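Working notes, structure below.
Here the complex is missing one protein chain, while the rest keep their positions.
The letters A and B name the chains in turn, as written, and every chain counts its residues from 1.
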Amino acid sequence: MARITLSNLAHSYFADPKGEADYALKQMDHVWEDGGAYALLGSSGCGKTTLLNIISGLVRPSQGRVLFGDRDVTDAATSDRNIAQVFQFPVVYDTMTVRDNLAFPLRNRGMDPAYVASRVNQIARMIGMEAELGRKARGLTADAKQKISLGRGMVREDVNAILFDEPLTVIDPHMKWELRTQLKSLHREFGHTMIYVTHDQTEALTFADRVVVMYDGRVVQIGTPQDLFDTPEHTFVGYFIGSPGMNLLEARVEGNRATVAGVSVPLSADYGVPRGRVQIGIRPEFVSLTAAEGLPVTIRRIEDVGRHRIVRADFNGTGINAVLGEGTALSPDMTRLVFAPERIGVYADDWRVSPQGRQPGRAA
Amino acid sequence: MDKTPNQKAWFLVLPVLVLVAFSAVIPLMTVVNYSVQDTFGDNEFFWAGLEWFEEMLGSDRLWNALGRQVMFSAIVLAIQVPLGIFIALNMPKKGFWASVCLVLMSLPLLIPFNVVGTIWQIFGRVDIGLLGHTLAALGLDYNYTNDAFDAWATIIVMDVWHWTSLIALLCYAGLQSIPQAYYQAAKIDQASRWKVFRYIELPKMRGVLLIAVLLRFMDSFMIYTEPFVVTGGGPGNATTFLSIDLVKMAVGQFDLGPAAAFSIMYFLVILLVSWVFYTVMTNLDKEEVR
Partner (left out) sequence: MTGRRQNDGAGAMTLELHGVTKLVAGRTHIHPTDLTLERGTMNVLLGPTLSGKTTLMRLMAGLDVPSAGRVRWNGTDVTGMRVQDRKVAMVYQQFINYPSMSVYDNIASPLRLMGKSEAEIDRAVRKTSDMMKLTPLLSRKPLELSGGQQQRCALARALVKDAGLVLLDEPLANLDYKLREELRAEIPKIFEESGAIFVYATTEPEEALLLGGQTATLWEGRVTQFGPTPQVYRHPADATTARVFSDPPMNFVPCVKKGHRVSFGDHANAPADGPFAALADGRYMAGFRANHLSLNAHSGASVVFPCKVAVTEITGSESFLHLVHGADRWVGLVPGVHDLAPGTEVSVWLDPAHVYVFAKDGALVAPAAYALAA
């Protein structure tokens, strides 16, 4: 197990990158703690896979260093990094039995057979495949094969990190619950450093202690799921986390008051007068419908999603979503929206503005 | 997924059935016809029953030719299959050199069979051939027209030269279809080169390898043109394989009856061996799933 340090790291797939736009991964400095569960979250093309490949050793970064603990592994081959990886599609050795699949990484390292046998049994119990140990891997379902891949990833106790590359892509929704919980318990039990790449916010948020949100080759925020939900540092985080994402409205902000298309919206603190393109952001969960006050809107559609309803409203051509609880009353005269003031975030040029006009640097 | 039953589709197969009937089934039936009759010319035929078959089965000629044929196929497969796999494993996976390799590999496959025979016939001659002359210059007593071993060696080397590419190309295609993640996983698991081959590459190549071996077996078992051009079946009968013997019998001696019986048995042997081979391989496949 090891702490992972990314120092001054950047990568371009061009031999001779001209400007920042040529970099698939913009310069970054991060330290990921030993034993942490990290998720790299972003849409396709954001650089998360490039970053994973740099950590696994498949890609050598064009600049910067990668450290596992105190050891510089930038130039080390994948096999020398002592990592484990679980891929998007199950990678199993078809002609081997489930037992041999699980034992493979241990036997290759010449471990004591008695230890291998007991460790394999322990892992098989954890992934719930004790009964299938003697079966060939070939005839198993995709779910079962992916469990074997997970198990093979866990089987070594001394790995520096376990990397997961969208491992639940081929899994049925009901099975996802089971595998995710297993992964979580395995992390609790063994305390490996885990890095999980995904575009699915639910997977990222539920798996990770810290979620690394990536956008356009840059890490825009690292935080706990709660940080990302409550205080997104960048409008992309607001949009990407939450379903539907944060509502963003062009606004003029002066002190503790925002003006949106002529309508005044109270804020909970003094933001001064931020410069640049100013927007206010509010999560649909903190928007409520009233008949009397607030932003006048047209209600486009109400979607019943079971445990809550999504109200899709239109304000001067901008869509605003509100999420209402299952029991919340709704009547046709409720055509105004009110935002909870303490939940409103103010953004200048896409980055979050702190109250009293302090503008923090870009989130690291 | 099953398809909609639609009987009209059979009409579309009809032209092919007619073609096959005229090109394969009817000629085959004439052979069957000859095999059970005798003639003294003038288009007069006598019913011979299974006489020719009995005669052929009782003669050493057929058994000797069959023995030589089995040995030839076995040696050729034993060399070409591992060699083809080895070449496929070492070919560049992409880029300029991959294309160059592919072109070079396909060249021997594009040369007509009798030309291959002629090339090696000349190549191996001690007086003017590069190979034969070089070997003689090295002090080796090489002469494929006199020495049975030299004749065999020449024909086998020629067949390896001609056909190993086929196995290599098929295996190469099989290897190309293995996702990169498998190699990455193997590195992470610290699998040795041998284990990567044994547990990833070989299982993934299995399907194409099965086809390749079957093709090579059938082809080598029916080989005619190349040895005929190079050695003409000699020295003596040393390289007289089944098909050469058959032609000698049918065209050279005009023994149509025995030749017909011979060719039917020859056909049945190939059919039987191919069927056994195919069934065994696919059954092994099923066993493994269980």
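The criterion applied here is as follows: a contact is a pair of C-beta atoms (placed from the backbone, for glycine too) under 8 Å apart; a residue touches a chain by one contact, two chains touch by 3 or more.
Remember, predicted model here, so these are calculated numbers, not experimental data.
Colleague: Looking beyond the chains shown, say which of A:T181, A:T259 or A:T290 touches the absent one.
Modeller: A:T181
Colleague: Of the residues A:D112, A:E303 or A:D349, which one touches the chain left out of the display?
Modeller: Final answer for the missing-chain contact: A:E303.
Colleague: For the chain left off this view, which of A:D94, A:E233 or A:E285 is in contact with it?
Modeller: Residue touching the chain left out of view: A:E285.
Colleague: Can you tell me which of A:F68, A:F87 or A:F240 touches the chain that was removed from the display?
Modeller: Answering carefully, the residue with contact to the hidden chain is A:F240.
Colleague: Using the touch definition up top, pick the residue from A:D230, A:E250 or A:D349 that touches the left-out chain.
Modeller: A:D230
Colleague: For review purposes, identify every residue of subunit A that touches the missing chain, sorted by number.
Modeller: So the residues of subunit A touching the missing chain come out as 43-44, 172-174, 177, 180-181, 184-185, 188, 199-202, 205-207, 224-230, 239-245, 283, 285, 301, 303-307, 310, 312, 326-327.
The definition used in the following text is that only the chains that are shown with their structure count from here on.
Colleague: Quick check on the complex: what are the subunit B residues that touch subunit A?
Modeller: 179, 181-182, 184-185, 187-192, 195, 199-200, 203, 288-290
Colleague: Mind pulling up the subunit A residues that touch subunit B in the complex?
Modeller: Touching subunit B from subunit A are residues 56, 58, 77-79, 83-85, 87-89, 91, 93-96, 104-105, 108-109, 136, 138-139, 152.
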